[in-house]
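Omission of a single protein chain aside, the complex is shown with its protein chains in their original locations.
We just call them A, B, C and D in the order they show up, numbering each chain from 1.
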Amino acid sequence: MKLFNNKTALLLTLLGALLVLVAPPFLKNYGIYLLTYWLIFIIATMGLNLTIGYAGQKSLGHAAFFGIGAYTVAILMKAGFSFWLGLPAAAMICFVVGLILGFPALRVQTIYLAFATLGFNTAIWLVMRNEEWLTGGTFGINNIARPSLLGFSLESNLSYYYFVLAVALILAGLLWGLLRSPWGKAFTALRDNPIRAESLGVDIRNYTLLSFAIGAVYAGMAGALFASLVQFIEPAPFAVGASIMMYLMVVVGGAGYFLGPVVGAAIGVVLPEWLRDVPYVANWYLPMFGAAVVVLMVWLPDGLLSIPDRIRAKRAAREASAARKISATNAAKAAAASRMGVSS
Amino acid sequence: MTDFLQLFFSGLATGSIYALAALGFTLLWQASGTINFAQGEFVMLPAFMMLGFMSLGAPMLVSFVLTALLAVLLLGWVFKRGVVDPLFKYGMMPIVVATIGLSIAMRNGVRAGFSAEAHPFPGLFADKLFNIAGVTVTLQDIGTFALAMVIVMATQAFLAKTVTGRAMQAVAQNTESASVLGINVPRMIFYTFAINAVLAVAAALLVTPTYLAKFDMGEGLGTKAFFAAIIGGFNNSRGALVGGLIVGVCENLASAYISPAYKDAVALLIFMVVILFKPQGLLGKKEERKV
Amino acid sequence: MTQSLLKVSDLKKAYGAIQAVGGVSFEVMPGEIFGVIGPNGSGKTTMFNSVLGQISPDAGSIELNGKNITGLSPLALSRQGVGRTFQTLQVFGKMTVRDNLIVAAQEHKGSMLSRMFAPGDSGLGGKADALIDQFRIRHVADKLAGTLSYGQQKLVDIAMAFMAEPDLVLLDEPCAGVNPSLVGGISSLLKELNQNPKFGRKSSFVVIEHNMDFVMDLCHRIMVMVEGRVLAIGTPAEIRGNKEVLDAYLGN
Amino acid sequence: MANDICIEFDDVVAGYKDFMILNNLSFKVRRGSITLLLGPNGAGKSTVLKTLFGLLKPRQGRILLDGVDISGASQKELLAKGIAFVPQGRNLFGQLTVWQNLELGGITLGTKTTHERIPEVLEFFPRVKERLHSQASALSGGEQKQLEVGRALLLRPKVLLIDEPSIGLSPMVVQDVFKLLQKLAAQGTTVLMVEQNVKSALKMADDAIALESGQLVLHKKASELLADPNIERLFLGGGHVPGAVVPAAAGVPL
Partner (left out) sequence: QDVIKIANIVELSGAGATAGTNFKNGVELAVKEINATGGILGKKIQSVTTDTQSNPGVAKGLTQKAIDDNVFAIFGPVFSGSIMVSMAESRRAEVPNFTGGEAASITEQGNPYVFRTSFTQAAAMPKVARYISEQAKLKSIAVLYVNNDFGKGGLDMIKKALANSPTKILSEISTESGQVDFSAAVLRAKQSNAEGLFAYTNEEESARLLRELRKQGWNKPVIGETTLTGQKVIDLAGDAANGAIAHVGLTVDAPLPAIRAFRAKFEKEYKYVSDHNGMKGYSGVYVLKAAIEKAGKLDRKAVAAALHTLKVKAADQPGVLMDVTFDSKGDLDRESFMIEVKNGKQEVVATLPPLGAAAKK
């Protein structure tokens, strides 16, 4: 597992944690809202990172689950059920639908799979838009309440932020546990070489389906939190474009790096917001954002979090070179000592 | 019956448009193993370039040629040097994301720097209607269809029949082996993207009169073209044509006879059926033996 | 009469006009090392792939311990104690050598659910290390398998097949590209696993090889395939003396 | 005589990114000889050939062909100088046909010459000839390797770099290929070959070079080496005890 191997990284993470925990009360509404938005996308892309980064299933339909989660909670709450019923319901439904979406992955891979999932996203989106009796159609669902927890209202932006933060941390912990168990290796094996994996007893069908299903659960939870954050949903944020953005976040952050989504979601959510306020950029913030993504990719094709790996690999390569040099000298000596050697 | 034929022929016209856009995908896949998510924008940008040249008073043909040259430089050479070269060896994911970034930049760049409006674009063909047995088609429809046909066949022939075309495919399949044989890999990649740029300009010329020159015209076009290409067979140029026409016609029929609200699901449905029976697409080559 | 471990009857597989395997039958006895040789393109690999569920044969049946296993998936076969290696390199390029070995056996321990809570190396670390030493790849144990030399990857590939302690292992050209000093090692290892039933049973092997010294020294019986058919089955001595085999395959 | 020397490595350091595989490697290869490159797995044999063929750039030192420094030359230039390379592993264009693979092999020759030579080459590989219009990936492992060797021979190279041709080839075909190489060498082609099939290879080779950890440990006449009792211990696995002590030289890490 590639997380932190050294103290500086640990320190950095602690600092970051302090920032997310302590800083928000000092922010204005918009800042808190943005941070919450970011956290929600971290949760969603954490799931996608499992599907794409670890299990290697090219999915371009993640926003559909995001949407299913959001609509589940919204519809249930409109029907009078509690958020606390909606959240697990969203997770469950996404799990089941995720399993189903996994099936094309058993038949096609790479770009074909990407488009199967993209198509799935379109289909879900069409249902959200056309089935007005259920989803409110293009008018969406308005006035979605924020929940209260043990009698404590999460209505304010700040309390809702801490709630989302807690959920994000719990979900991250669970994923971390899963990835460092044998499952993590099985997913990676599936990504690297499914044929070989199967011949070694890795149940590629189950792992493929589960990589979608678990990823979907994360997206569904994120969607549920999203509905309650924005308090209004309509089909647009769950269209194909959103899936593509999530894919972008995962890859830019670093697919297959545990903390990739944290960085990726920051790039996808916070960077454009920040660019808006940069002098001279304002009107051009989206082109600038697009260009930044291109530059980032060209610079770090394996994502931002590959930087420590790069440094580590460089150091390891240097050490290995040195070791090889020593053994080379020994070999030469041994050869000279034996009767064999360089003649001529 | 007349209705059906009317839908069918209108569908063919739309289908040829999809086919033209899809052709770029199949070309890049066959000859460089890359996917370009900015392909729709690669059609959009030349449309604006041509409009620009025409607004400076250049006749259509001159604008076309100038745009083609400019596109080969920008969408061919610069794109290759800036994006493809550094990312080529890292597989599909980084290129996909870089081109997503590029499409965001291009689309919004045109919007922010030029205009969010749709601009009319002169048709290559006279505005003429033909009525054959109750079915009306425009000269533009016929012309687009015919030209799409010619362009697809020419591309296919080039890739399959010429040594250069095959060398380009070789680069996509195994870059290191290709260079070991003395194939000039960078040049082949340049050819690929240069041809792609020219195809994009041709597509822009034929597509824009219907689509209108607008910053986001590439968005819808790109997605439809993707599905068309995959249905027809991603590794076959003729597949782009077949896929495009099938999607165009079926969408029309479905929106007339089934439900217009679910029209966009048609491409998806065909795609699902196709991968169930022929994962490599209708005309696609089977995947190679793996073990 | 003891029951055969693997019984292949009249196996056929054609690709268009090419009859890659055209009716092959043979039996492998428990505890046997069974060699398969034959000229290039004689259908050896295709036979393996059909037996192992990688491709579906046109006709014929395959039995394991008397049970019909025709058409079972590679996964099911692996679960039934059948391991294999591939002719082409098939390692997990983005995993370390050690993880390659661990993942090769972890799925045979416990259920999927229990593995969710198992330690990262599934308790297989020790075994992996033992094999790493045996195959002399200690110095690359923590490198990504994809960055090894051809021969090193081949060694990892073979070692993986042994991690799960299968009853029957099908090896497709295990020695190709391996340094002769290690070929001897592989041969010894196979013999050891075959003769010292560490786990209360003897492992059996089916080996495709073009290295005649290796095959002749190791195998109890050898099958010669030519043009998708069985030309001869016999002991190494018989095969070496078979004139048809000499003409078709061995030369000299 | 310097004149005799076709290829020369002069103090070459090369490797993958920061990982140096070849450490100050120097050796010479005589013109028209078959020189074997031997060594344990991971010694750096393939790296030598890749560096020679410009796929890796040397960090230090020079690589000379007929006395001219060729480090940094492109593959196209090297092919023009008459060097051809058959790498280890699979190097075909799987989705193209056998014929198209051959055609591309001759891309530096021009279509006409290529078409003339293809039938000549195919004479040596009847299995391949039968499958001319199959997809290359459909061929068996050995058939693919034959096709690869044939593809390189099309060029009638002056210098042939060939990395473990015997992998996957049946014994008879190995013999055929070795004979073919001998014939080429007799006609003046310099062959630098990596082989693990040491015994047979030494019988047909002129010289042998052994590498360990990217360092030259031996350079001898093949016949001398074949007669050496140590060769068993070093290269042929003689006296190896399973799981036990590894022969000193072959067991050095890396």
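Please note the rule applied: a residue touches a chain if its C-beta (ideal position, glycine included) is under 8 Å from a C-beta of that chain, and two chains touch if they have at least 3 such contacts.
Everything quoted here is computed from the prediction, not taken from an experiment.
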item: Displayed partners of the chain not shown (whole complex); value: A, B
item: Selected from B:L56, B:L73, B:A154 or B:A261 as touching the chain missing from the view; value: B:A261
item: Touch list for chain B against the chain that is not drawn; value: 3, 6-7, 10-11, 13-14, 17, 107-108, 111-112, 115-118, 120, 127, 129, 136, 138, 210-212, 214-216, 219-220, 248, 251-253, 255-256, 260-261, 263-264
item: Chain A, residues in touch with the chain not shown (by the definition above); value: 28-31, 33-34, 37, 129-130, 132, 137-140, 142, 157, 226, 229-234, 236-237, 241, 273, 276, 282-283, 285-286
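Note that in this section only the chains that are shown with their structure count from here on.
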item: Selected pair, greater C-beta contact count between B-D and A-B; value: A-B
item: Central subunit by CA centre of mass proxy; value: A
item: Rounded Å distance, chain A centre to chain D centre (Cα mean); value: 46
item: Chain centre separation in whole Å, for chain D relative to chain C (CA means); value: 28
item: Multi-chain contact sites of chain B, meaning residues that touch two or more partners; value: 291
item: Sequence positions of chain D contacting 2 or more other chains; value: 16, 138, 234, 253-254
item: Complex contact set, residues of chain A against chain D; value: 313-314, 317-318, 320-321, 323-325, 327-332, 334-335, 338-344
item: Interfacial residue positions of chain C with respect to chain A in the complex; value: 52, 54, 73-75, 77-79, 83-84, 86, 90-95, 99, 102-108, 112, 115-120, 122, 139, 160, 163-164
item: Complex contact set, residues of chain A against chain B; value: 52, 58, 104, 107-108, 110-112, 115-116, 118-120, 122-123, 126, 129-130, 195, 240, 244, 247-248, 251-252, 255, 283-284, 286-294, 296-298, 301-302
